[in-house]
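Sharing a structure here in structure tokens format.
Every protein chain of the complex appears in place save one, which is left out.
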């Protein structure tokens, strides 16, 4: 059998909360240390311990980090799902089974089977107390032996997981070695899969999108963080809290130049973020589905009273509680027109850790320049899965705080007013309480009708003019928003995608004979390039991870002249999108509606 | 000067909270007693006492109840706005001024001026204590004398305002008579306007849309009402509370077959309504802008867990607090896709009190048949202004509770499951706790992923199938939703409007030479007729009361093939829409965007 | 095995205790919440409850998942985070013949749900309201909740910055009519209190300390099993006697306080060290104050008010379920609309 090198996926099925996560990460990291781009998808349940988890590690010559819906190697180490795991495997899948379990032989038909007496082997672990946890390392050793991961890479990986704790590393290595030795002695290689050192990694790093976004916030100058725990957004706020004190200098007295507040709920979190933005600090909150819904009213105030803040919406499967630990892109229409009345919220859509960092950092400038809550629209796949990435680049631009009505500005401007469009761009000069001290500056910010001087007004004309100015302001944002990325193909078909769909798109494009053009949206409101891209193609297919084709709808609304050519292909099962779905959608439209 | 009979508007400007409302209503009602359709628009501030209010009474040969943006007669009885009131009046407007105030003569240039020493006349009122309130009746008398309203009609109107309180009526009449006598003696008629008895009224009644909707709820069988006060929706819940005990029989022990709960906020109000709907009662809540935003999360649960309830959204000017006492139609996009994730909420759009009654009544059947929160989308103009209307008609249909999984049904159906699509229409059979007792019936309703048997599931396929069924269910609703009303014209232009825009539309159509076709939407999701109407016309103009042309956007999304021909004309100043705006938009597109 | 041994014991409805179970629990092993589910099962079995007359209501959290694991024959609604009270109120008024058991967590009720917690107490619908109190957000992995107290470090050693909430003290201040605190590890106390709660016509609030073994059972935690065993105090042992039962326990004169509940059942309180009459609101305040000042956690029946009216009584609601009223009951008689129209005639 010809070996197939560095081109297969391993799926590891375990119950969650049993410590298997460490083992899984160790395998991934060992591969990275071999110079391979090893991407991992963690399919975990909304539960703390005991329910099924799958961890899937993919290595491919192209270094794709897309989820591979099929796996070539399976470790069905969860008795609750073993039947299903075997049934879902294609013929010839390599199965590393626990020979201590009674599973009908018929279940393994057509599969390539290695039996490992995990429970027995576990008894060899010297530290009896830690045995239940260390036991998971045995399969690491088996995998290492079978597929050629050198044990020193396993050790290296363990050292990144337990930095500075050599004793712990040794304990883990002992367990892994038991597996390794068993495999070497008792298993006969019958499959083609193997790893070999390569040079895919270079100076790439491994991190998840939420942590990258958290760092972006710190580099963007966030100083007030108000949040409420929710999966998959918690890790973003927690990462800010973890890093900010270490990255940002304290004041001369050693006191913090930031504050992180765990609010009592999302209504309060967004209230705090907006209160801070109003008072002049760079502020943020992070949340997901149910939380973004709860923020509706206050976001409307932020919009109408023109208060900067940044809201991270890490999308999960909706509606309602949905699947808290699965991914989707289904808050698009909601955030675009969030809150009652005529509103339009700008949002940024990162597709990788670097964009998470950059867009997050940039969001603070945008929020302050345009005096509006800016939504950072990511999702669970990007946010919580770890990604190989080039190192995060130092931001190119300095922090810009937009138009501030300092005392000098007020004195200089003819007849300044808080909501006066002095420059014709719809953007007024905002005050910072305690900083702007000019006698004309004081006013009461409010969500009710107000005139250019922030005075209460019920005048229809004033109201219309104000809404018109707001529309102008938001239209004008596109010059500063991340532009779409266009890549022309050799077909009359143009495909539009955004966010994490990008990974699957790029992999699919690579494999297509006739290549459609591809436009990746990175923000809303839309740039003119979006219109010209649509105009340039006879057919447009929008591929996205929600049921209704929400972005396609948004595009139809904005480009009615071109709406007729916009079709959409949607996946909404909650798993990270696969290249196969994209390829199929392009080649043989399935789930594609007019 | 030739008299102009029954074709002019009177605008009365007063500070609010001074009791002038009674006088204004008395004039309106006296005109109605003369057989005239006298429509009234109350332009009141968001304040309890002291701020400017305008009350505008219109009589026209066509009996139009649209707001007339111009007035022929002005009573500028608020010193705070007199300058502006005069300036906004067109030449020759009749002005009944308070001669006790010092207003520059120049302000009255070009106007037809009657001076009345209101303060002096007030001293003639015999009851000194009540003088401050009764004083307002003086202008009623003046108006009556100048424009030919018989004093017995004034008395008749007062009797409808103070039923059974003849002494109060007498006190009011005394004050009105003072005005009447003064006008008769001291004013010389110099204008053409007058009223004359006519036969416009027939058996028409006078009521506001909120009260009609409240009665619709009672006839629709509502039994649990949970609400939180907010203008302009409070009067709806309060009207239910006022009428329900008197209309609905008590139980044999004299106890209430309903409960009205003033909740602590809108989150709780919708929670209670959904809790009640889940447990089998017909339930409702009423709110407006900020409140509908706060309901986002719970409505998502209602959608996904398939719980019936009725939500009245009486729209006011947004975004944010906006103008709480002004009208708009700007929650359209929000309610259509409320809450995070893929959702689509059905809504009903009444255009008059009778439809308020009927749609409200019908909403309970719809909510239960389709197991979904149904939105009743009205607005301040319809809800809080009083309208002449034919009497409310007895509902044609009996109450229908939809598919209930009674014990017999479960026994009959093959393998019933709470979310199983037995009939192929996407609508499952729902249980009613305590009523459905079959051993298979018990389950836990949840907002998280669930299979056909309401069991928790994270399966991608199950999730997709469930969302698809929901989409099918909602698509299917159109057969039961109020169909659009189509009226063909003689032009290639088709105009689409909905809700209170209808009044202005109909009046404008009457006055147009070349008549466009007119389609009035009455619900969402859209009927096929909407598509064919668009298809039948070269150009489509959607006229609505919000800035973004939200319904036009919704139409573009749903009919992308036809989107290119959909333009929109929008008014969003908060006043009731005028026929003039509609006419202008059709004739010489202004504020019309692609 | 003899015939007799095979048949499981059954209650007056002929049901085995196992028939009061729900699905298999997905809690972590040792989680306090599972003990509370067991107590609910025990109490329901003992009280011969037909589970089909129970409404299981909850919010979001590990605790709020537990209704899936008890009374599998009852219907339930797992609502949104912090909103169990409003959903319960609605469900209750829709059908006052059903008994709602609301389960919530300290995050669910004391953080996001604080508003609804306060207001359901004011409204006093008939229901059992259990907070499975572990001082953390279990399901989102161990952040502090509002009942985490300042002395109690997280697993990583951080201390809460904010004052903690004593849910019983709060309920008492708000005028709650039935307030008890218990401990998931103390079935002997919890079960009779649950029974009394189920017999009470009004809101019966139970704050149950329920350690989170995964995130808040470590040394120093004041919501751990160890801490509760050390610092928990009670002033009386509860004993529940159903209306049919005889009081067959012997007590010394004056040792026993008897509270007769709305359904005729009795809660007997055997006095321990301290004198304390939980029907006296001032005494309840004092007992709470006194123990708190000492850093103790008072458990047992803390307050009961047999005079207060429940929501349904107060709102003069029919005793029929609104949920089953028919067209004839709901739609006003023919002619009523004419009268209404007449009233709008000018």
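Lettered A, B and C in written order, each chain numbered from 1.
Heads up, the rule we're going with is that a contact is a pair of C-beta atoms (placed from the backbone, for glycine too) under 8 Å apart; a residue touches a chain by one contact, two chains touch by 3 or more.
Treat the numbers as computed from the prediction; the structure is a model and nothing was measured.
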| Where does the absent chain touch, in terms of which shown chains it meets? | A, B, C
| Which of these, B:95, B:230 or B:382, touches the one chain of the complex that we don't see? | B:230
| task | Could you tell which one of B:265, B:407 or B:455 touches the chain left off the display? | result | B:265
| Residue of A:298, A:547 or A:568 touching the missing chain in the full complex | A:298
| task | Could you tell me which of A:5, A:198 or A:279 touches the chain that is not displayed? | result | A:279
| field | Touching residues on subunit B - with respect to the absent chain | value | 17, 46-51, 228-231, 234, 262, 264-266, 290, 320-321
| task | Spell out, residue by residue, where the missing chain touches subunit A. | result | 29, 32-33, 157, 160, 201, 203, 205-207, 215, 218-219, 221, 223-224, 226, 243, 247-251, 253, 255-261, 263-265, 267-283, 297-298, 301, 305, 391-392, 394-395, 398-399, 431-437, 439, 441-448, 456
| message | Touching residues of subunit C against the unshown chain: what are they? | response | 111-115, 118-119, 121-124, 146, 161-166, 169-170, 172-175, 282, 285, 289, 293, 311, 314-315
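The rule is short, and it goes like this: only the chains that are shown with their structure count from here on.
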| task | Could you give the separation in Å between the centres of subunit A and subunit C, each centre being the mean of its C-alpha atoms? | result | 40
| query | Taking each residue of subunit B in turn, which ones touch at least two of the other chains? | reply | 297, 301, 305, 446-448
| said: Can you pull out the residues of subunit C that are in contact with at least two other chains? | reply: 80
